[in-house]
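Only one protein chain is missing from this complex, and each of the others stays in its spot.
Then we have subunit A:
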Amino acid sequence: MSGDEVPLDEKARRMRDLLSSFYGPDPSMSPNPPSKFAPLDAINSNSFNADHYLNLLIHKSSLEGLLQRHVGMAAEIKNLDTDLQMLVYENYNKFISATDAIKRMNSNIMGMESNMEQLLEKIKTVQSRSDGVNTSLFEKREHIEKLHLTRNLLRKVQGKLFSDSESIQARAEAAMLLKQLDFPVDSLKEKLFEKLEQSLGDLQLKDEDISRCLLMSNDPSKLENHPESVAATVHEASVQEFVEAVRAYRVIFPDSDKQLIKLAQELVTKNFETGEQYGKKRIRAADLLAVLRMIWKEVLLMDEVLHESVLSEFSLEAVQITVKHHVASRFSHLLHDISDALTKVYVGQKEGMEEFPLQVALGASKKAVLQGSMDILLDFRQLLDDDLELLVKLRESILNWVQEGFQDFFRELHGRFLLLSGRNNSSGQVHGVVEGTQGDRILASLVLVLAQLSVFIEQTAIQRITEEIAASFAGGGIRLYENGPAFVPGEICRSFRSAGEKLLHHYINLRNQRISVLLRKRFTTPNWVKHKEPREVHMFVDLLLQELEAIKKEVKQVLPQGLLRRHQRNDSNGSTNSSRSNPLREGKLSRTNTQKARSQLLETHLAKLFKQKVEIFTKVECTQESVITTIVKFSLKSLQEFVRHQTFNRSGFQQIQLDIQYLRTPLKEAAEDEAAIDFLLDEVSVAAAERCLDPIPLEQPILDKLIQAKLTKSLSQSAVSS
């Protein structure tokens, strides 16, 4: 039974319900609403139906249960009765204490009223006293309010002074105002100065300013007159402002000159520094002039304000440095241009796009030298002709610098040439870098271009430049001649002449190295003592001629023609006889060769003695013919040396004889000095005969036949290839 299980709970809840029904305003608020089938424990609810409950109980429970229930219920009833008694007693107690309290209150309230009246009186006296005080202090208060207003005003002015948004001028005025008011401004002075310093930053010339200025000056259509002045307005306005500010500052703080001067000098220095940086860039003198003019204008403006600052002298020094650097940088740019033009030889050849890459490169570099120098001179002339006060003072120095500049420039160019030609070479050899034949060829052609360029500089460029300098840069004052003239064309000419010769030799050397490699291969590979009978002209001849052809092509692009050759060409154009008569003469020669080969050594010595000594190693001139002839001579000499180092059997000797015979015609066509070529070819034949165990030459008809075969073969080959 649930009732037995939780007897305590049951009890407590009923107590609570009872209490709540007693105090509660509404019995319907009870937790158990009336229900038809109220549970057994709904006995506490209002809707408890005793009959119903009893019926339910009788129906549900057994007799024993009912008896138990009866006992339980009796006990409950007893409990409830005691509880009720307790409650009543407690309530009664409370009521008694309440009546006691009311009784005490009543007695306490008596006698309050008299105290209240006393208080009222006292308050009244206090009020009258305060009224009196108020009237007496009124005047003073008005004064205080007035003062407060002034103070606010001053604070505003000060705020203006230190706010960055206000212009310097406005701030200066404010400061002046404050000063007039006898406001203590000593601390302000420093602050204001700081602000001025900061504003310098804004004032400095910046690259954008310059470029803007230049853009405008270069575009005169936009601005009809005084382009620079209009262009510089933006900047000028701020300078103007600065000047005003300085002026104001000076009025306020008359003892601050030193600081201000320092400040102004700083500004000018910085501006000139910018100008100098700008001058180092690739610009024309006119642009630099515009910039300088701009700066000078500022300087003048500032000078008005600060006479003591000797700004003009100060800036003179600065301009001197700027212009000097400009001159130097122009020269270094020119040097760079020329190197660029030259290295195009490499690029052009590697890509193999142009037909005459060397010619183009030479032309370009020639132009770079001459045009570049002329441009520079023109520009510098502008610097000289300008009436800017600063530059007029610097005239002499500029003259000096230009002359020195050219001297140094050419010296450096000379060094660069040697470096270009030499360094590649030695690094290639020293470090064992196999550049391959292509690299060698390009180096050779670069050297050739350099050689011709040196000649050009020596013969043309220097002269032009000297004339130009004499025309517009003459003088330069006595100072110049104390240390000797700065620009010595003679010295430069000399150095370039030697450079040209050296480079030309270098070119010939490089080319000969290639030919030597070819010949070395030819002569070291076969076993000459066991050579087979010659069947045809050996193919090394083709390679040699190819090499010569390549050289000819290069040389023709770069070097000028000699005078001698032209005459000869005219002659041979006129008559084909000479070429037809060639075979006859050669036949004779080869016959003499045969005799020579058969004769004793003594005889050849005698023959040599009587033959006019042919100069093999003549001086190389810088002409197409001279260079080609020299190369041909050198390669024949190499051929001779290679032959001397071998020992031949009869067939080997005949092979050499055949090859030499074949070479005779094309080599003589290529080279200028026919006598020397003949002599050298004979020498090779003689050398071969001397080094042969059994020197019996080929019969003339066989020789002719083989050569003819080769000729037709190469003709058909060239026909196929073309």
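To be clear about the criterion, contacts are C-beta pairs under 8 Å (C-beta built on N, C-alpha and C of every residue); 3 or more make two chains touch, one makes a residue touch a chain; residues count from 1.
Assume contacts and distances are computed from a predicted model.
Peer 1: Hey, which one's the missing chain according to UniProt: "EIPR1-like beta-propeller domain-containing protein", "Cytoplasmic tRNA 2-thiolation protein 2", "Geranylgeranyl transferase type-2 subunit alpha" or "Telomere length regulation protein TEL2 homolog"?
Peer 2: "EIPR1-like beta-propeller domain-containing protein"
Peer 1: One chain isn't shown here. Among A:Gly65, A:Gly159, A:Gly415 or A:Pro560, which residue touches it?
Peer 2: Checking each option in A:Gly65, A:Gly159, A:Gly415 or A:Pro560, the one touching the absent chain turns out to be A:Gly415.
Peer 1: Among A:Arg250, A:Arg464, A:Lys556 or A:Lys637, which residue is in touch with the absent chain?
Peer 2: Of the listed residues, the one touching the omitted chain is A:Lys637.
Peer 1: Given the contact definition stated above, which residue among A:Asp17, A:Glu389, A:Glu690 or A:Asp704 touches the chain not shown here?
Peer 2: A:Glu690
Peer 1: From the listed residues A:Asn400, A:Gln452, A:Ser495 or A:Ser685, report the one that touches the chain absent from this view.
Peer 2: Final answer for the missing-chain contact: A:Ser495.
Peer 1: For subunit A, enumerate the residues touching the unshown chain of the complex.
Peer 2: These residues touch the chain not displayed: 415, 418-419, 422-423, 426, 429-432, 495, 498-499, 502, 509, 512-513, 516, 520, 524, 529, 601, 605, 608, 616-617, 634, 637-638, 641, 644, 647, 690-693.
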